[in-house]
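Up next, subunit A:
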Amino acid sequence: MQWELETIGVTKRFGPVTANEGVDLRVKKGEVHAVMGENGAGKSTLMSMLYGLLQPDDGEILIAGRQVHFTSALDAIGHGLGMVHQAFQLFEELTVWENIVMGAEPARRGFLDRRRAIASVAGLAERYDLKVDVTQRVRDLSVGIRQRVEILKALYRDAQILILDEPTAVLTPQERDGLFAVIRALRDDGRTILFVTHKLHEVMEITDSVTVLRQGRVTERMATKESTPEAIITAMTGRSVSLDVAKGPATPGEIVLQVAGLTVGQGPKPAVADVSITVRAGEIVGIAGVAGNGQSELIEAIAGLRPGSGRVTLKGRDIASLRVAERREAGLAYIPEDRAATGTAAGATAAETLLMGRQGDAALSRGGLLNLPAISERARRLIAQNDIRISSERAKVGTLSGGNLQKVVIARELDHEAPLLIAEQPTRGVDVGAIEAIHARIVAERDAGRAVLLVSAEMSEVLGLSDRILVMYEGRILAELPASEATEAQLGLLMAGRTGEAA
Partner candidate 1 sequence: MNMLNAYTVNATIGGMTPILLAALAGVLCGRVAVFNIALEGKILIGAFFAIVGSYFTGSALGGVLCGVLATMLFSTILAYGVTRFRGDSIVLCIGMNLLASGLTAYLLRQIFGQAGVFSDPAIAEVDRIVIPAINTIPWLGWIFSRQTPITYLSWLLVIVVAIVLFRTPLGLRMRGIGQNPEAATTLGIDVGRTRRWTVIAAGALCGLAGAQLSIGTVGIFAEGMSAGRGWIAVVAVMLARDNPIWAAAVCLLFAIADTFSVQLQAQGLPNQLTDAVPYVITLVALVIGALRGRRRRMAPV
Partner candidate 2 sequence: QEYQSIIYVSPNPVGINDFLQLGADGTMRIAEEMGLDAKIFESSDPTVKLQNLEAAAQEADIVVAITFEFDEILADVARDYPETQFLQVDSCTPDAPENVHCSVFREYETAFLAGAVAALTSETGTIGAIGALDIPFIHRYTDAFIAGAEHVMPEIEVAPTLWIGGDNPFADPARGQQRATIMASGGADRILTAASGTNGGVFRALEDFPGAAGFGVDINQCLQAPGVVMDNIEKNTDIVVEMGVRGIIEGTQPAIVALGLADEGMTLTSLKPGVEDSECLIANYPEVIEQVAALRDQIVAGELEVADPMQMAE
């Protein structure tokens, strides 16, 4: 049979890391084909090779039966491929149409033909019912619209094979449904879609067949109709994991964190608008919301990294005017959203990374002089206690994998035993096994009587971990509901800002 897209024995290595090994992928024309796998399984790497951004070390890629060699994305585009990347690849300061025509611009006598560009982009958007104002700057667009721009980019190049790398991670359920409608329309148009994800229900809902990767190898290949979620999970992880969090009922105590009337930013639409939150000792308060609705700004304002107006009290003490270090001193621990960009420094040693935020502690420095033996000692203890896989405390953390790096951050922040723990996307980009462990630790913190403020874009995580749930939408707390009563559907509507329907 003639495959629309086929790879034979594709292998890709990054130094010691083998991202793909002997991958055989077979995709029929006009189907939606899922590529599944845990974090780091090699999905993005495989897609990058299909799209010409990376070159395989070994193996062949065939399109409609003909072998191809891509040296750049341009070659792939020329062969009818289009890709929507896991991390959006947009030019913030340019307009929608500029983003879309970039690299394939309509020109007249050497000049950019603006009118033709706008017209063709707008026409395309209309045809696939992708509503977007083509003259707006991307900077001003919401995540959902940005994704439409990404899809339009591929369609503008008349992509016959469209690769969508984890397209739903940043969408509300409603936006996701809209995307699925587009995908179906494209399929009916005769196009082939490669759909990368690790969300099972999406695979079951939209795809025709599925290929599962584990540690760079294909472990399963089947028609979706014939497979079961259990089989896919096992193929992905090599074992069966439960994603349910085991936790007992909460016993909330005194108020630890009280935020009142917090506003961040100015103008008619501030990033955080008049938010009030209370977190008690011994409970986990989860903030649900689609990324970009002010959660990061809220957390940064509480942590002191961003100016804001309003009252923030920690165990009754007003900390709104305190600096970052003083807030930490007052009892705040903080696992930041991005461990590599915020939580660690690649060039720092493990001991140095574990010291950050505690360098003023009497046990670790005196009169501004570091107590180096004590610092090393503590680092060794934390490495051992948290099972961080690193050669020594003097090794640089830049070489650690995502899961290990996250362990470093968590070890450091929990060592505080601070009354308030802020955990922002604590399991993002961490694989399934590690997720279980991290969840267990957060619950343990709660049970030890600490107040936990959790922020997550992953609905299952918020639902599974929290005792109370706040939904954030466009900078406001839209609703508060006990976790026991919340459902995924209701949460999804709230995250999309649809209070009426959710009620």
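Simple rule for what comes next: a contact is a pair of C-beta atoms (placed from the backbone, for glycine too) under 8 Å apart; a residue touches a chain by one contact, two chains touch by 3 or more; residues count from 1.
Regarding candidate selection, all candidates are chains of the complex that A comes from, given by their letters.
Please read all numbers here as calculations on a predicted model, not as lab measurements.
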Single touching candidate for subunit A, where 1 or 2 all sit in one complex: 1
Candidate 1 contact footprint on subunit A (complex, rising order): 51-53, 72-77, 83, 85, 89-94, 98, 101-105, 107, 110-112, 153, 264-271, 297
